[in-house]
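The other protein chains are all here in position, but one chain of the complex has been omitted.
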Amino acid sequence: MPPQSSEPLIFEIGQEGRANRYLEQGKTLETFLPKTLVRDELPLPDNSELDVVRHYTRLSHRTFGIDLGFYPLGSCTMKYNPRINDAIASRREFAELHPFTPDELAQGALQVMYELERSLSSLFGMAAFSLNPSAGAHAELGALLIAKKYFKDRGEMQRDKVIVPDTAHGTNPASAAMCGFKVISLHSNERGRVSVDEIRKICGLDTAVCMMTNPNTLGLFEDDIAAIAAAVHEAGGLMYYDGANANAIMGYTRPGDMGFDLMHLNTHKTFTIPHGGGGAGHGPLGAAAHLVDYLPTPVVTYDGTAYALEFDRPKSIGPMRSFWSNFAHAVRALAYLYANGEEGLKRVSQLAVLNANYLRVKVADFLETPYPETCRHEFVASAQVLKKEHGVRALDIAKALLDDGYMAPTIYFPLLVPECLMIEPTETESKETLDAFVAALRAIVERAKTAPQELFDAPVTTPVGRVDETRAARQPELRWRPQPP
Amino acid sequence: MPPQSSEPLIFEIGQEGRANRYLEQGKTLETFLPKTLVRDELPLPDNSELDVVRHYTRLSHRTFGIDLGFYPLGSCTMKYNPRINDAIASRREFAELHPFTPDELAQGALQVMYELERSLSSLFGMAAFSLNPSAGAHAELGALLIAKKYFKDRGEMQRDKVIVPDTAHGTNPASAAMCGFKVISLHSNERGRVSVDEIRKICGLDTAVCMMTNPNTLGLFEDDIAAIAAAVHEAGGLMYYDGANANAIMGYTRPGDMGFDLMHLNTHKTFTIPHGGGGAGHGPLGAAAHLVDYLPTPVVTYDGTAYALEFDRPKSIGPMRSFWSNFAHAVRALAYLYANGEEGLKRVSQLAVLNANYLRVKVADFLETPYPETCRHEFVASAQVLKKEHGVRALDIAKALLDDGYMAPTIYFPLLVPECLMIEPTETESKETLDAFVAALRAIVERAKTAPQELFDAPVTTPVGRVDETRAARQPELRWRPQPP
Amino acid sequence: MYAPHTQADINEMLAAVGVDSLDELLRVPDAIALKSKLEVVPALPEYLIGRRFEQFAEKNGGVNYRSFLGAGAYRHYAPPAIAALAMRGEYLTAYTPYQAEVSQGYLQAIYEWQTYICLLTGMELANASVYDGATALAEAAIMALGATGRKKLLVSRAIHPNYRAVLRTYCEGLDVTLDEIPFDAELTTNYSALESALASNEYAAVAIASPNFFGNVESPTRDALEAIKHSGTVPIAVVAEALSLAALEPPAKWGAQIVAGEAQSFGVAQAYGGPYAGFIASTAEHMRRIPGRLVGKSVDNAGRTAYVLTLQAREQHIRRERATSNICTNQAHCALIATIYLALMGKTGLRNAAALNLGRSRELASAVANVAGLTLKSSAPFFNEFVVDTGRPAGEVLAALRERRILGGVDLGRFYPELKSCILMTATELTTSGDINALATALEEIMRAPAIV
Partner (left out) sequence: MYAPHTQADINEMLAAVGVDSLDELLRVPDAIALKSKLEVVPALPEYLIGRRFEQFAEKNGGVNYRSFLGAGAYRHYAPPAIAALAMRGEYLTAYTPYQAEVSQGYLQAIYEWQTYICLLTGMELANASVYDGATALAEAAIMALGATGRKKLLVSRAIHPNYRAVLRTYCEGLDVTLDEIPFDAELTTNYSALESALASNEYAAVAIASPNFFGNVESPTRDALEAIKHSGTVPIAVVAEALSLAALEPPAKWGAQIVAGEAQSFGVAQAYGGPYAGFIASTAEHMRRIPGRLVGKSVDNAGRTAYVLTLQAREQHIRRERATSNICTNQAHCALIATIYLALMGKTGLRNAAALNLGRSRELASAVANVAGLTLKSSAPFFNEFVVDTGRPAGEVLAALRERRILGGVDLGRFYPELKSCILMTATELTTSGDINALATALEEIMRAPAIV
């Protein structure tokens, strides 16, 4: 198609009164409400269904998703989103079920949640999960609220420190702060890992929680995890597992076995919930036995005959969202579990790790890989040398990849690696795709040396060129405004 | 998105054994069949679901549809395809209904067909419709088979001529030929119409059928149609109405009232069945009372209690397709009728004609319009002058429009207008869209005069440039071939 | 109505055109002007349209029955990925790809479809689709008539009765005689009858279906094939259950020159009979006689690979009454669905699906054969359907099954007077053991009762 040079805003098209006939014609608002309560203007555009369809179809052509190409966004596990999951979640018996439907008339939904919860608990070695949190960060918050309540119950309210490695995702410290915890940032050692000694050094009576992900965001397995957990526990603290990288461990080890007391999962990562342009996610929150009573409500129970939502849990931190769960995503996640079973999930992790290592060794050929050892589901490369020698940054490489039809890797994270490119291929990509990506990346690195300006100018084939972020932040324009008449 | 330079064929990707797990693993074929019957090779590619999704998503980005922009393809009525119709047709109670389901268990489907049939009969003044034919051309064939049988029954087998105006669509003469009729091509008069005198002159004892569309493919209403019909009838012939242009007349006149004995509809035109890249269509075939018994089978009946498929109709020409109808399209067509009702359908024709005339007067500003009078749902313009003076043909204009994000009008049809552009906007386009199209076309005509080479080179922004049709025809490559191993 | 016009738009546009009213624009001579009120279904807002069709849907109770129906329309698994792709607006709302430059995606998909059909049938070329299996047979016959200049057609009586009926309809127009070859006791084509019929050298084509209507795999005898060759008759293979092509020797193997088939099995909804996707494949010699669209590979003005509609000189919009066919709108979208289905299933998946059909139908056959009073009518190898003789009017047995919410199959008496006691039963990969057991139990009960007639 001819690339549309630009698409007007929906507010810039349409005509008042160009209404679609979805409903019958009702009476005026004033028939039912005192005039003083009725708003007198509502400056929204009226558009024909055709024009709306065209608008959002065209916008979709300006949007890159996994369905269009390789999406190696590190830490985000952008794997294939099976269409059966959407088809199932769209069934009216799920989509039209009201959250206040009495339990006995929602047994199917409750069973979905129960089977998912039980499977996750077994798969990750937790006593139970709550499906309440809406995403990973939300579950982190829930976990820290649990920790806070737990220590309060134990009369250990002095525990106000949360240990967060420097490789941790920004949500970890942010969640800690939302619970009033002080964040202790922990430097990774030269192996890119948390060192037991460091942990032992900083752990103490003020330690509430140590938040870790394993493998960490460098893609490296924290092999001292058992000792770390022991140290934290010995100091009286709790271990929290950030499950964003769970795609690397299934069938090989479990957070519960590593010594974690609490954890979350991002089902939108590990279990193929479509990321939807930024959400909605789904963040099941798991707890070991001693913390199960604190999980957010409601929890799904099964008495051998019927499933039920249990709200009355005195120790619980309470609910974290309007209604029970991002249920449609629980449906998708369970469908994915059924597509795999135990063996399949193990295979998922195996091939995710294989793909990452294969990419790693290939990329190491022409880009610095600061941690040249077996990685798990992802690895980091660095453009530090390129920057020094040719002025080409990770950002430039990222933009050049866009021109080749690839989504860019995560860049500038984790923070400890300068000019970082964090690459996570996932298991659903084929060797051919990886080989093609390597070839493209190699060519870009070549061009960085011979024609760096080309990379500064990239991307050039995309609907727009490099966007001015500074201007956006300096002169924020966050909305369209109606023209004064 | 970066425009993909090209997309490999599905046969050029994949690996043997890269299988998706849709079904459980069965036994080998040889378990069930003698080895001699089992084929030994099946050279189809195995691809992951992800790769298939990417492939056809990318191909969709290289495909223009109404959803992406204005599609003024004359004679094709490319109006908006309402999504509710697809949603309804996809319901499992329709989509999974087997054609041999006993009538009493398919009453809903039969009622859909019955309501559609009754509505069409009333709307177009026919005694009955058969929903059997699969598209317009198929219905034409059915109509001519009816004529043949009718004349045979009447002992008038000498009637072997079918009169077809030169403005007629190619399917008309082609259908006539498939029934062994000789085609008499009739020149339009200077008003772009069939003249009664001509008709009187050629009608006679050998006249079987006169096939006309009204408005004709020039978009002009055949105002002498009653006299023409009378002349044909007087000579003992039958009148056939090609309903491709029915979008122009609803609520104003009916083929039955004009004197037609047989007619078809293209529900994929008038009633918003998605054209689907070339089909499937749906071609209800209508007949006046004296020909009803000849309609193809089955016909849906209603006895006041139950609906039934009637097969036993001794005079019928028989069935024209494997099963009853393109039923999913009958569902869509009926849904569209419900969205309109009588008043709405009249409005459809009004606004289709208004849009066409508005475009006509605007385009007449800068392009020759050979018939400068009120048109109906479409009109023709001509690039004859541009060709003479600047060498720019209708084809070049069409290709330049593609660069502006428009589908090209129908070109080089009808045949009697040199360098013809046949433009049908339909009623679902807004004035703004028409104005923008006019501006684009005006600019192209300007460029034709000032920079004709630009038009010869067009299109330049599309996934490929002008395609070599001659080479395709001279060295036909109609398929991919496996590489010899 | 879906029209975007405000009253202001209309006024402005009328003024631009220079008329006062819409009625003025649409006026027709008074004699033919519509005067009466119509009887069209009433206008409903969209949400009520949905409800109206929900009511219709609820009256299609058959979809909730256990079903052993097949006979030309098959219940196969269609992965949801198909709809997610095929229902994309670009595909749905495009028309025939006349403008190749903005239709490369669809053109390529059709080129892939043509290739899939070639690979499955073993033929040299295939077209972009015809209406369905029955019209594919009719169009194939027309190709043969044109190629031979003869005026007679020969078809096996074991071809789907609906296909033969459609061919008969077409033959009336073509002034062609249609003769039928009987089938033998094993419910396969009687090849010696075929041989003798061909002795006259008068037939343009001979058509054989495999699997035939009874589900049986046909194996034309050497002598029959010899007779076909000798008589200059064009051999046409008919394939109504395209999934069988994944398992059985392709028609090219026994020398078919044209294959006429139905691709509904490849992910296309049963939809009470349509739309489906007919296909025609042939040897190279028939290239210029093949009906309908053909997509060819070419290059653009920069030498890049590009696809385009080609050999249009065969078609009605160019050749009018001298065209090879009148077909214009075809079944492109169904062909697209089938193409995506084939891409998703792949060779491995397709062969496995075929194997499951073979297995399930054999499971069904032995369950049914175990019921006292029921016999399998043939011992020929079959694909996924077969004929059961009930020894009593089949309609009676089927009605009794219906009371048990089972659609037991197709009553063959409907098509073959001599098979009034027989049912055509089908099992696919979606037939469960539960279905089969329920049917067997029901049949046990029914067959224990004495026949009514």
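All chains are identified by letter, namely A, B and C, in their written order; residue positions are counted from 1 within each chain.
Simple rule for what comes next: a residue touches a chain if its C-beta (ideal position, glycine included) is under 8 Å from a C-beta of that chain, and two chains touch if they have at least 3 such contacts.
Note that the structure is predicted; figures quoted are calculated from it, not measured.
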{"item": "Missing chain: touched chains present in the view", "value": "A, B, C"}
{"item": "Per the touch definition above, residue among A:Met239, A:Met263, A:Ala287 or A:Val331 touching the missing chain", "value": "A:Val331"}
{"item": "Sole contact to the chain not displayed, among A:Ala127, A:Ile202, A:Val361 or A:Leu416", "value": "A:Val361"}
{"item": "Identified contact with the non-displayed chain, of A:Arg58, A:Arg159 or A:Arg193", "value": "A:Arg58"}
{"item": "Positions on chain C contacted by the hidden chain, ascending", "value": "46-47, 50, 77, 79, 84, 87-89, 429-430"}
{"item": "Residues in chain B touching the chain absent from view", "value": "1-2, 15-18, 20-24, 47-51, 53, 57, 82-84, 86-87"}
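Note that only the chains that are shown with their structure count from here on.
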{"item": "Centre distance in Å when chain B and chain C are each reduced to the mean of their C-alpha atoms", "value": "20"}
{"item": "Averaged-CA centre spacing for the pair chain B and chain A, given as whole angstrom", "value": "47"}
{"item": "Set of chain A residues in contact with two or more other chains", "value": "1-2, 15, 18, 21, 48-51, 53, 57, 82-83"}
{"item": "Residues of chain C touching at least two other chains", "value": "1-5, 9, 46, 79, 81, 83-84, 89-90, 102"}
